[in-house]
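Of the protein chains in this complex, one is absent; all others appear in place.
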Amino acid sequence: MSGLGIWNYVIFIFLMMAGLYMVISSTNLVKKIIGLNVFQTSVFFMYISFGYIDGGAGPVLAEGVTLYSNPLPHVLILTAIVVGVATTAVGLALTIRIKESFGSIEEDDLHKMDPSI
Amino acid sequence: MNDHLILRVVGKFLIPYVMLFGLYVQFHGDFGPGGGFQAGVIFASGFVIYTLLFGLRSTQQIVSEGFLRVISASGVLIYAGVGVASMLMGGEFLNYNVLAANPIAGQHIGIMVIEFGVGLTVASTMTLLLMMFAERGLPS
Amino acid sequence: MLTHLPVLVVLAPLLAAPVAALMRGAFAPWVVATLVSWFSFVCSLLLLAQVSDQGVIVYSMGGWEAPWGIEYRIDFANALLLVLITGLASIVMPYARLSVRHEIGDERSPMFYAAMLLLVLGLCGMTATGDAFNIFVFLEISSLATYTLLAMGKDRRALTSSFSYLVMGTIGGTFYLIGVGFLYVMTGTLNIADLAERLPALSDSATVRTGFAFIVTGICLKLALFPLHLWLPNAYTFAPSAVTALLGATATKVAVYILVRMVFTVFGVEFSFVTIPLSDVLVPLAIVGLLSASSVSIMQPNVKRMLAYSSVAQISYIILGIGMGTAMGLTAALLHVFNHGVMKAALFMALGAVSYRMGGTDLKHMNGLARTMPLTFWAFVIGGLSLIGVPLTVGFVSKWHLILAAMELGWWPVVVVILVGSILAVIYIGRVVEAGFFKEPEDSTRREAPAGLLIPLWILVIANIWLGIDTRLTVDIAEAAAAQLMAGGVVR
Amino acid sequence: MAVSGMLVLTGKGNKMTVLDILSGILLLAGCSLGVIGAIGLIRFPDFYTRMHAAGVTDTLCAGLFFGGLAIQFGLTLASAKLLLIFLFMLFTCPTSSHALAKAARHGGLEPWTKTGSGAAHNMSQEGAKS
Amino acid sequence: MIVAAALAILVAMSMAIVRALLGPTIYDRILAINLFGTKTVMLITLIAALAGRADYLDIALVYAMINFIAMIAVLKFFEYGSLGHAGSDGQGE
Partner (left out) sequence: MVLEHLIDISLLVFLAVISVALLRIKDLFAAVMIFGIYSLTSASLFMVLAAADVAFTEAAVGAGISTILMLATLSITGREEKTIERKFKLLPLLIVSITGAVLLYGIRDLPPFGDAGNPAQVHVAPRYIEQSPVETDVPNIVTSVLASYRGFDTLGEVVVIFTAGLGVALIIGRRRRLPSKKEASSHE
């Protein structure tokens, strides 16, 4: 089981790094935001795995169930998902304005227009 | 989407059920998965479908942006208001126990009202977000 | 009512922000914002008094006691920070009226003030809370408000600067989240005091160390420590003046506070400076950052940008103090957090007044300012002297303590670096002063900034001098805070 | 995951009733339809044929599958919910398939023919964008 | 039996992903995503049955709904280039 657990975490880290790489290396602003989302989602997986118990039911009380998984990470991640979508919305709004005032959403183009960006 | 007649008909038919489902999720959140946030998003998707099928202007005739802003702010105020009420009634901020004679009843009232506040803010803000994004996309 | 003080500080802007957002025109929301920030300021002052009377104040949200619910835990360090944030907010808000009308326009003012209130709310919430995850939530509130406010600048580059801050800030916030997750999985708690109790037994764990690394890196992104500071200069340069004044003075300071709280309270001095050689990382970065940012700021043609780089340098001083890992160093760091907030706000407000009259903040706009806008200019000069660290100003107090702390450790090269940093500050402030006194203005008619800008500005300038002469208040509190933090801060 | 899962489903039941067998048949039929549709999605030469494979099987596959599960759940709220989901999909799946096909036709995507297969393959994204 | 069902769904999902990644036209991707969505709904109902929780079926319903909305949004974007557009009749423009 522990081997499987480690395998889980390794994939989460892979996803995290794929997201982070997308954020840092893409020049397109929309792509950056997608990357941010991927990055954050993989962190959410990590949290939920922290609260997972083998054979534990979802934390909704039911007859005859004694083992529940940990509700606290779920609560935290609910909040974090909301934060993520809020950031996404503001980021996309900024992207629209950047497109309207610079005519491009490619970081390279923006940099060419104004080296200080 | 005038040329997608079938889509329009089916979509229009589904919208009330989607919103009903949103209400179900809102008030069933105590017993199963769901709650104010999810309900708000689902309720907002009713407006999303309408906007997609019939255009932004039609949606704006149903709900104005100003109205949505009021709702969005009032959700926050309702939530914080529960906290203030519990402070005024002698408990800590957001201590629902003091809201009723019996702590359990107080918790029920508190959770119900704040979930309602969450639902209001989320539903209105999500609709508002979509409307603002769609507005920018229309040819001016 | 006094028992509710910790939450009232945060609650007032929380209730006011939605109300302000719904108002019409520019005047009503401004009144609301100003009154609310004054109210919060009074609350924080009372809170500080309460802390010095009764020691640590604990307030359990929802009546659920600590590890299960969220608690607010106020000691000297956060009381001091709360006074700084709300105090500066209550000075910047009155100041904002004219500059917002000038830079934002009446139409968007209500939402602008609401965003300012949300920023204050987020910063206060981060400072007051005693829960590691609650910090993240309020961090994101303040960040979202910041992204919005930064994008309000007139220059179109404000948008790109805001976007890059959004990306960096989100990465920083997520790093912090990863770190807190690692701590949670090892201890099962999110409460800071509880974490502090449980972590020492786990100092060997690779997971805890990784958590530490991620938390520190995430916060350092937010506080713009040297190699991670790239978002800051543009953000400060293109933001509206009122926003720059509030942000430049408070946002990074709160991040510093979170760093201090994490390093000293949660992980403890033992873990942070002995098990993990934090000093070996922070001190070199701070020194390089200090020298490079100061040098870069000398070359800036835009005074606002120059001050932004100087902010990076000043943050390096603070990090230097933290990196020493001693009570003296921490005292100096906390002092500088407070004092730098006061002086940077004054400087940015003075620049806002210049931009209000002259239409820009380039060096050429400063020409002959001593004649055209003498009051504004003298305010700038005093702020600048404070930045350099001239005696009788606040800047001197904190630098003096920093030098004392370095000498206590026998770090003579660091003392030299601090002095060199001050000399560099003399050069970059000197350029502006030279332009103001000796260059000919294009139009030498006297056009002082309006009283609405000058009065708040001069209140801060007087605070600069007063706190520089009467050092008892700040130094005592900072020393008490440092003592509490060094002791682990877990005072049950 | 709960240990109190449905015993029959996990194969730990001691007796197989007629209903179990029926539900098994429904499940297997549904799933094989799903796989067939997916294979079609991969193997067929152009969009319209793929749509034929996927769109046609999709609803029936879901219907059979839900029917199988509903038998397992018995006459409870769960079966009612399954029925609701099925009804929802019954309306939406064909609708979206129809809309998609129509959009593709309007977008200028030509059906594949044995002789003119090149046309379909030239239909790159740039072409479809118009 | 249930294992076979789960396997079948997973295989179908993986094929849908392959089609979504390969394209070649954008319509193929949309179709693949639609198929993927319905298979996800089936997977969720399967998980709900495994856990014996009727509550989880609500989530399957949300999936079906989101799938439909995303579908309309994609089509709308694709045909009209904007989400707020009313359509070819120009109503309300």
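Quick notes
First chain written, first letter: the chains are A, B, C, D and E, and each begins at residue 1.
Keep in mind that, in the parts below, a residue touches a chain if its C-beta (ideal position, glycine included) is under 8 Å from a C-beta of that chain, and two chains touch if they have at least 3 such contacts.
Keep in mind that this is a model prediction, so the values were computed, not measured.
For the options B:M19, B:V76 or B:V98, the residue in contact with the chain missing from this view is B:V76.
Contact with the omitted chain, checked across C:G211, C:P233 or C:G289, is made by C:G211.
By the touch rule set out above, chain E reaches the unshown chain at residues 2-3, 6-7, 10, 13-14, 17, 20-21, 23, 26, 29-30, 33, 36-37, 40, 43-44, 47, 50-51, 53, 55-56, 58-59, 62-63, 66-67, 69-70, 73-74, 77-78, 81-83. Along chain C, the points of touch with the absent chain fall at residues 14, 17-18, 21, 61-62, 64, 67-70, 107-108, 111-112, 114-115, 118, 121, 125, 131, 133-134, 137-138, 140-141, 144-145, 147-148, 151-152, 156, 178, 182, 184-190, 205-211, 213-214.
Mapped onto chain B, contacts with the missing chain fall at residues 29-35, 37-38, 41-42, 44-45, 48, 65, 69, 72-73, 75-76, 79-80, 83, 93-94, 96, 103-104, 107-108, 110-111, 114-115, 117-118, 121-122, 124-126, 128-130, 132-137, 140.
Heads up, the rule we're going with is that only the chains that are shown with their structure count from here on.
Centroid distances from chain E, each centroid being the mean of CA atoms, peak for C.
When every chain is reduced to the mean of its C-alpha atoms, the one closest to the centre of the whole protein set is A. Which two chains touch most often is answered by the contact tally, and the pair is D-E. Averaging C-alpha coordinates per chain places the centre of chain A 28 Å away from that of chain C.
One finds 32 Å separating the Cα centroids of chain B and chain D.
Once the centre of each chain is set as its mean CA position, chain C and chain D turn out to be 57 Å apart. Not a single residue in chain C touches at least two other chains. Among the residues of chain E, those in touch with two or more other chains are 51, 53, 55-56, 58, 61, 65, 68, 72, 75, 79. Of all the residues in chain E, the ones that touch chain B in their complex are 55-56, 58-59, 61-62, 65-66, 68-69, 72-73, 75-76, 79-89, 91-93.
Contact residues of chain B toward chain E in the complex are 1-4, 7, 11, 14, 18, 21, 25, 28, 31-34, 38, 42, 45, 48-49, 51-58, 61, 130-131, 133-135, 137-139. The residues of chain B lying in touch with chain D in their complex are 3-4, 6-7, 10-11, 13-14, 17.
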